[in-house]
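I have placed the structure first, in the form of structure tokens, so that the comments after it can refer back to it.
What you see is the complex with one protein chain gone and the rest in place.
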Amino acid sequence: MLKAIKTLAVIVSLGVAGPALAAGGVEIPKRDWSFQGLFGTYDRAAMQRGLQIYQESCAGCHSIRLIYYRNLADLGYTAEQIKAFAAENEVEDGPNDEGEMYMRPAVASDRFIKPFPNDNAARAGNNGALPPDLSLMVEARVGGPNYLYAVLTGYGEPPAGTEVMDGMSYNKYFPGHQIAMPPPLSEDGVEFADGTKATVEQQAKDITTFLAWASEPNMEARKSMGLKVMLFLLVFTGLLIAVKRRIWADVH
Amino acid sequence: MADTAASPESGDEDAGRRDFLILAAGAMGVVGAASFAWPLIDSMNPSAEVLALSTVDVDLDPIQEGQSITIVWQGKPVFVRRRTKAEIEQALKDDSAELRDPEKDGDRAQKPDWLVMIGLCTHLGCIPLGQKSTDPKGEFGGWFCPCHGSHYDTAGRIRKGPAPKNLPLPPYKFVDDKTILIG
Partner (left out) sequence: MSTGSQWKNPVIRWVDDRLPIFTYMDHEYQQFPMPRNLNYFWNFGALASIVLVVMVVTGVMLAMQYTPHVDYAFDSVERIRRDVNYGWLLQYIHMNGGSMFFIVVYIHMFRGLYYGSYKAPRELLWMLGVVILLLMMATAFMGYVLPWGQMSYWGATVITNLFSAIPLVGDWIVTLLWGGFSVDNATLNRFYSLHYLMPFVLFAVVGLHVVALHVSKSNNPDGIEMKGPQDSVPFHPYFTAKDSVGVGVFLLFFAFFVFYAPNFFGEPDNYIEANPLQTPSHIVPEWYFLPFYAILRSVTIDILFIPAKLMGVLLMFGSILILFILPWLDTARVRSAKYRPIYKYIFWIFFVDCIALGWVGSQPAEGTALIIGQVATVYYFAHFLLVMPILGKIETPLPLPSSIAEPVTGGGGGASAGAAAAKMEKP
């Protein structure tokens, strides 16, 4: 038993101490997130604000194609709210009886609409740079939420001697320091319904929480099941050790 | 049999305690294995995106009297028929006929004009004919299943042939006069 605990302790410390270096060699600062740790959960209010930021500041260029409107139930919205939210967007459906495609209001079972019909259109609309899909952004980057937060807040004036190409922005944490995305968040760029002050840092934190959820909507189920499984296995293993000791008692 | 190999010289009390431990560990093992089996089995149940598609809106406006449409709900054909006066009368009259699966027409159609049924024969799941005006409608003027010859009347009740039950009704409600929501 003690051995198992020690082993676990080693693993936990290894897992926590994972390195988080951006490709450019700049260290990504670590932040505390509500969804970290063995018991972490997504902050519902932050996710709702994050959704608003996505809609107002990101959705013009970035898709989030793996998310359905129905998934917003995870953010704490009711079926009615989701229906109303979805209905604000139009999706293509069809063909109808005349063989034509037609537009209809989105419903809960539709995926989030995309800003561009395909990658080429997205490039054409963004000076040749492809705004990546955000569904898995947190899983798909080394450093995860810390990296995302760092890039969103890492804009600024380039240090003396650094040339920034036309149409690019300087970003301290982006690999290569030149990013095609102009600063997406601005001070009070959105107005939160719950009265939270919309600083750039606050927005970066909220959108990151929202996107962390989008990357892994089942994280909370995973952790809560994990707790039960680990407790069960601890007791079970303890029992097995006791059985083994008894059985072997007459051999040693 | 399992424990005969263990040494016989340990005392009765000791053996009893060992038996209890083995029993408890075995029980936990069985519970654990069963708990692991459940996610495996449940993964075969309909997934979230399938369940999300479990309701369908149907616009009734374009359907003329005497016409039927077939729409897909949960992968099954649903018959929506706007019945003629003659069909409704026939159905009401047949309420008193000898029925294999007795049901009143009033219980089968929320509004007499509209008959909404799952179009799968209750015998072995073929789709009965009768939706198109040119289809054979069977001896009772409703639907006829070509696979094994089941005849349904104008209320979709089984009247003749091997099928045991009337055509089943999906859960549906009228959202307004022109629209129903199935599911």
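Order as written gives the chain letters A and B; numbering starts at 1 within each chain.
The rule we apply is simple: a residue touches a chain if its C-beta (ideal position, glycine included) is under 8 Å from a C-beta of that chain, and two chains touch if they have at least 3 such contacts.
Since the structure is predicted, the reported quantities are computational estimates derived from the model, not experimental observations.
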Residue among A:103, A:121 or A:225 touching the omitted chain: A:225
Chain not shown, touching residues in chain A: 3-4, 7-8, 11, 15, 18, 23, 38, 66, 71, 132, 135-136, 139-142, 144, 175, 215-218, 221-223, 225-227, 229-230, 233-234, 236-237, 240-241, 243-244, 247-248, 251
Hidden partner interface residues of chain B, rising order: 2-3, 5-6, 22, 25, 39-40, 42-45, 47-50
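Note that in this section only the chains that are shown with their structure count from here on.
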CA centroid of chain A to CA centroid of chain B, Å: 40
Chain A contact footprint on chain B (complex, rising order): 6-7, 9-10, 14, 17-18, 21-22, 24-25, 28-29, 32, 35, 48-49, 52-53
Residues of chain A defined as touching chain B within the complex: 68, 70, 108-109, 232-233, 235-236, 239-240, 242-243, 246-247, 249-250
